[in-house]
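A single protein chain has been omitted from the complex, and every remaining protein chain is retained in its original position.
Chain nomenclature is as follows: A and B, assigned in order of appearance, with residue numbering initiated at 1 for each chain independently.
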Amino acid sequence: MTAHIEIKDVVKRFGAATVIDHLSLSIDPNEFMVFLGPSGCGKSTLLRMIAGLESVDEGTISINGARIDNLPPGKRDIAMVFQSYALYPHMTVADNMAFGLRNIGVAADIISARVAEAGRMLEIGHLLERKPGQLSGGQRQRVAIGRAIVKEPKAFLFDEPLSNLDAALRVRTRVELAQLRHRVKSTMIFVTHDQIEAMTLADRIVVMNNRKIEQIGTPMEIYSRPATRFVATFVGSPTMNFVPVRVAGGETGGATVILGDGTHVKTAIPTMKLKAGNFTLGIRAEAVRVAIDGQGVTSGTVDVLERLGDRTLIYTKLKDGSVVVAEDIGYSRVAVNDTVSLSIDGSRVHLFDASDRAWHCEEGLDG
Amino acid sequence: MVEAVVSSREEFSSSLAGHKAPPANVNAAQWRNALFVAPYLFFFVTMLVFPLVWGIWLSFHKADTFGVGKFVGLANYARLFGDRIFLLSVGNTFYFVLLTVPALALLGLFLALALNRQTRTAAFFRAAYFSSSVLSVTIVTLIWRIVFVPDFGFLATVYGWFDTKAPAFLSDPNLAMIGIAIATIWWCLGLPMMLFLSALQQVPAEIYEAAALDNANRWQTFRSITLPSIKRTFILVVLIQVVLQFQLFGQARLMTQGGPNNASKPIVLYIYDVAFKRWDLGLGAAASEILFILILIAAMAQYFLTRNRGEN
Partner (left out) sequence: MSNARSTSIMGRESGDRVVLLLVIALALVMVAPVLWVIGLSLKHNAELMANTNSVFYPPYTITNYINILGTSSVFRWILNSLIVSGGLTIFTLVLASLAGYGFARLNFPGRDILFIIVLLGLAVPEQAVLIARHQIFGMLKLHNSYQGLILPGLSAPFGVFLMTQYFRAIPKELDEAALLDNASRFTIFWKVLLPLTVPAQATLGIFTFLWSWNDYLWPLISGTKKEMFTLTVGMASTQTNFAQSEGLGFLMAQAVFAGAPILILYLFFQKYIVTAVSGAAVR
């Protein structure tokens, strides 16, 4: 009971505005797929097209080889958990879960068995006779998941299910969801704008922006080899540093880039693939460290310190004025207005050209 | 595997088999969705739209109980404006609106301001002031006739204690309309009060707290905060009452029969007499259309006035 979902060349318009533009995507059986992107980029719309709540203007959607985009929502064998949970306020928890099964005429004993099982699995067995209004936010969210589970669908769709929970509960529920997916064998699609949720839950992430897919990949692929500057910006915290650089060219092996302040940085990005000229260098804070011994490649003045406990983020200004966030240990001795020496890990940098093409480091080249 | 899933699979494949499945678009326009509104629309068309059109049509024809006669063009309207009693009834109606509406709005506002508090006394008075609104026109007029009636009425009795004669509210041509207006204000006061109360309760408390911090006294607070925030409601109340009081009928029919000498005959009573006493249906229909137009003007004024305010 699982689904291979194939989305082909799908287009969605609301009036004159195109919200999804020729999008194709394949989701494997049992895969936990996360749609990640900023608010308004069309994640929910895509999810709702899979559910049948929005029509598909062009293209096809199929499950296990059979087209479903002409089927009404109830006939697609899919369950959905809404951001607002959408529990039926006048029905008890048990009735909320049983409603869908009753509508297709499942026998009463099977219904109560499944409801009891879901209640046990989600630890809401003692709440079955309550109404949603008498539950806390976290309990409601479990009921919403329970309502999906009892249907034993081929695929689960989640539309930002954690965003209405407070911070602590969100983390706990995230962990529970991760456990749940191993117990419930089914394809899951999860929509979120929160990169941490995406990184922690996903088998693969679809990063969406502005009507289309930016990149599809495993969390580590997305993190370490962002396909576009948008992906690099959107994933990871603090945001990746972007510094304008020049590539000299004419070398073999890793390319050397020249920062605005004249600093040369040897990278592990193959030179052969690059044309000499202007690029944007992307470096995460974790690849820019404060060199205690003063042996760094460049130096900057400290503007702001952010102490996170386990590490310290240091916002520095290089001599040419470009801003770089560097990382230091939790008990960093650095103070504001100090001049610090910075080392850059050339094996963990990225280059982006004007047309937003990305180059990454490769194994075996020195950085 | 459970039956249900199997059955949904079956439908699943049958729709794949190439039968033209209906588009899955759950939001698409479909004729059968109109079935939900059809029952109401049936009554809307037969009981409202059709009679409305027929009424307009009638107003251009000579018609009586025996049937609809020939087309007479604007003759009914011409007769109407030549009829002194019709013109008198239009004048009476405007006079009545002028008597009642300002009083209702101002008294309603006064009561709302006085009773806008969370005490039991205030709640009691609110309930009491609204209670007359639920009575039918028959009871209201009965009550007020027994107040106004000469010799043994309540007013006569009270005046009797001071050895004076009570004003003859029902039989003096100059007072008849005023008498009807008093009964109407007594009857209708609850609604404006309630509308003002709900408007007052929607003014956020923070504004008053801010004003208090700014050392505004009560009169300043009232003028610069309370009044502006109920302006919309004031317009609403006035226009609702104009539309309502334009349709004066029961009170006039039951308290004075429109008399003495038509001095208190409103338009609707004129329509009633012409159409259902003299059975001159064409003329009655024409008078109805005139009333309709007057009310439409008031309704449109309400729409545009409240709308423009909303945009500011």
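By definition in this document, a contact is a pair of C-beta atoms (placed from the backbone, for glycine too) under 8 Å apart; a residue touches a chain by one contact, two chains touch by 3 or more.
All values derive from a computational prediction rather than experimental measurement.
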Which one touches the absent chain: B:137, B:178, B:235 or B:305?
B:137
For the chain left out of this view, which of B:74, B:87 or B:128 touches it?
B:128
Touching the missing chain, which residues of chain A?
51-53, 72-75, 78-80, 82-84, 86-90, 99-100, 103-104, 147, 151
Interface residues of chain B (partner: the chain not displayed)
8, 26-37, 39-41, 43-44, 46-52, 54-55, 58, 107, 110-111, 113-118, 125, 127-139, 141-147, 149-150, 152-154, 157, 160, 186, 189-191, 194-195, 198, 200-201, 203-205, 208-209, 211-212, 218, 221-222, 226, 236, 240, 243, 246-247, 249-250, 254, 268, 271-272, 275-276, 281, 284-285, 288-289, 291-292, 295-296, 299
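Heads up, the rule we're going with is that only the chains that are shown with their structure count from here on.
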Round to the nearest whole Å and give the separation of the Cα centres of chain A and chain B.
58
